[in-house]
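Starting off with a structure, shown below.
Note that one protein chain is taken out, while the other chains of the complex remain in position.
Letters A and B mark the chains in the order given here, with residues in each chain numbered from 1 onward.
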Amino acid sequence: MRRPLGGRLRISTTWLGAAPFLAYTGLFLALPTVLVAVGAFSGPHGPTLANLAQLSQPYVVSAFVNSLVLSAVSSGVGAVVGAVLAYAVATGSPDGIMRRLVTALCGVLSQFGGVTLAFAFIATIGTEGFIVIWLQQHGITFYPNGVWLFSLTGLTLIYVYFQIPLMVIVFMPALDGIRPQWREATETLGGATWHYWRHVAGPLLLPAFLGAWLLLFANAFSAYATAAALLDIGGVIVPLQISRALSSEVGLNQASFAAALALGMVVVVAIITVLYARLQRRSARWLPR
Amino acid sequence: MGALDTRPIGASWGGSRSAAEVRLEDLRRIYGSTTALDGLNITIHAGELVALLGPSGCGKTTALRLVAGLEDADGGQVVIDGRDVTHLPASRRDTGMVFQAYSLFPHMTAQENVGFGLRMRKVGQAERRQRAGEMLELVGLSTQADRYAHQLSGGQQQRVALARALAIRPSVLLLDEPLSALDARVRSQLRDEIRRVQREVGITTLFVTHDQEEALAIADRVGVMRAGRLEQMGPPTAIYSRPATPFVAEFVGLTNRLAGVVNGGAVDVRGVRLPLIATDTPDGPAVALVRPEAVSLAPATESSNGLLSGTVIAVSFLGAVSRLTVDLGDTTVLVQIPTADATAHPGGSRVRIALRQDPVLITRDGSPGKP
Partner (left out) sequence: MNRHRRRRLAAFKTVVYVVLGLFFLLPIAAMVEFATRGVGLTSPRTLVAFTSIGSDPELVDAITASLELAVITSVGMLALLLPTMIWVRLRLPRMARPVELLCLTPLTIPAIVLVVGFAPIYNWIEINVSDSILTLAFAYLILVLPYCYRALDAGLSAVDIRTLSEAARSLGASWGTVMWRVIVPNMSSAVSNACLLCVAVVLGEFTVANLLNFENLQVAISILGTGNARDSIALAVLSLVFVFFFLLVLSFLGRALSRRRGGRARA
């Protein structure tokens, strides 16, 4: 007769083990998310779609467009250049100093964007930047048509700076999964380098490459710090719109507007994440880790 | 595994094409400070299957890769069918290669894998399918044509790899330890199958392995390698019964090391006079290398020669034969006899050993000891 009671108790103590973690993430992850979702639909007089309607205003739409273009360009360039760099590293010795150095550097630079990087670029190609002055001393004007560093163009360039290392980190495992036997088999079957890339390595790496590109896209789309440090609080991209709304003094209205913007961002990133997961599954089937 | 197709396909193998001779002339390969190959000379006759056998690091895989063109030689030549291919890249050498593992393209079906080489040669899709289908039938996998590599067992994958290598009808087939990654049972089945296919197609083949049983079973001739050099090359029976060096004698099959004295072209071992393989061996103390199956047992009697009597201390049942370890007092001897005879000599029994008059190899390095 003891058994049923004892069994039930045992099950609940087992679940107790996961309780702290669930409680914490419930409070600090689920709750904020819910607050965003709820906030997007709340108005001064109860639930409303007014906040979402505000998203269709021209300056909001243009912010979204700018964010998407910025993300597309910086992730595109970062993906291609990063893939090339990753390939250079992957073909070296796995224990070599170059690989470790590059990996560590990529780890830092992909994480540590934001303020530091914005300032680094100001120091390099700002109006009194190192390169600008050096070129001036040789008679070349770096900014013949005006300074573009503090605009979307400059921001895109800076984004590339941390997108490339991120690409290296994300894409490298796929490159490591390419077995040397595939290359050798291609050669003995009569295929040259071009055939190998066209028929074997290319198709095999494509899902991983696209997935990494998507990750870079989401990363650029969600980035805030660099833009905040570089541009005026203006609001030319969505994250800056959110920060403007949050720091505005007009109270609740703006907080809900920020939530609506945030919800819009979540939708975009969620779509990207789902696509990414699909590509990851296909890539994982072919390329062993 | 599927029924094995036994139709001869020689006719569809390009008809009048004759097999190619492969010559490795003075091949040399150096990695940094290590000499992987030190002047290797081997001729593989047309249609022959030569096995390169040796421990890891002996250079056998390096030799194979030099023939394939996957690495460049630092000296010497590779000649295929009279053509010097030493400076040709792998993609132009007309060789087919089967790797140890993982070589199938994971994003292609078995059929697409097999047809890959044909695609490189710009063969049209319909003909590709047909020839790939033929090849898969040849290795008994026509039902698996639409499977991917991860859906096939290790043995099946290697068969597809074999079909893929042969689909392009190369002059030479190269196999780099194709069975090493497989289970024992699959290994022996696939081994026979590779041999069957090779004979049917009549292709000159170089087979690299570290498993001596494999090499002896499958090859027309075996080349035993060590430290970048060829120790002996010959038919399996010669390698086994007439080893040229102690290394070959001990690497291929088991050997007993028995102390003895050479005099007059034969060696005296424990009171028995055994002929020598090399009759011109100089006199003096030596260690004779005696195969376990050359030793027979009889129950001990009081008048037994002390040097040849001992006690059975271990019996290993191996199915048809058994291996008994006999303690002769100053050394132990491995004896291999049919299991039916072994039951008369259980562990602990006193026995008398007899040495068959097979010519033996002697060595003057190292001490006699456990085999």
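Note that contacts are C-beta pairs under 8 Å (C-beta built on N, C-alpha and C of every residue); 3 or more make two chains touch, one makes a residue touch a chain.
As the structure is a prediction and not an experimental result, all values here were calculated from the model.
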Among A:Leu49, A:Ala123 or A:Ile140, which one touches the chain that has been omitted from the display? A:Ala123
Residue, one of A:Leu52, A:Val80, A:Leu246 or A:Ala284, that touches the chain absent here: A:Leu246
Hidden-chain contact residue, picked from the options A:Ala50, A:Val147, A:Leu206 or A:Val266: A:Val266
Over the whole complex, note the residues of chain A touching the chain we left out. 14-15, 17-18, 20-21, 24-25, 27-29, 31-36, 39, 81, 84-85, 88, 91-92, 98, 100-101, 103-105, 107-109, 111-117, 119-124, 129-131, 161, 164-165, 193, 218, 221-225, 228-229, 239, 242-243, 246-247, 255, 258-259, 262, 265-266, 269-270, 273
Please identify, in ascending order, the residues of chain B that touch the omitted chain? 69-72, 89-90
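Assume only the chains that are shown with their structure count from here on.
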Using mean CA coordinates as chain centres, what's the chain A-chain B distance in Å? 55
Could you list, by residue number, the parts of chain A that touch chain B in their complex? 179, 181-182, 184-192, 195, 199-200, 203-204, 285-287
Contacting residues of chain B [partner chain A, same complex]: 68-70, 89-93, 95-97, 99, 101-103, 105-107, 116-117, 119-121, 150, 164-165, 168, 174
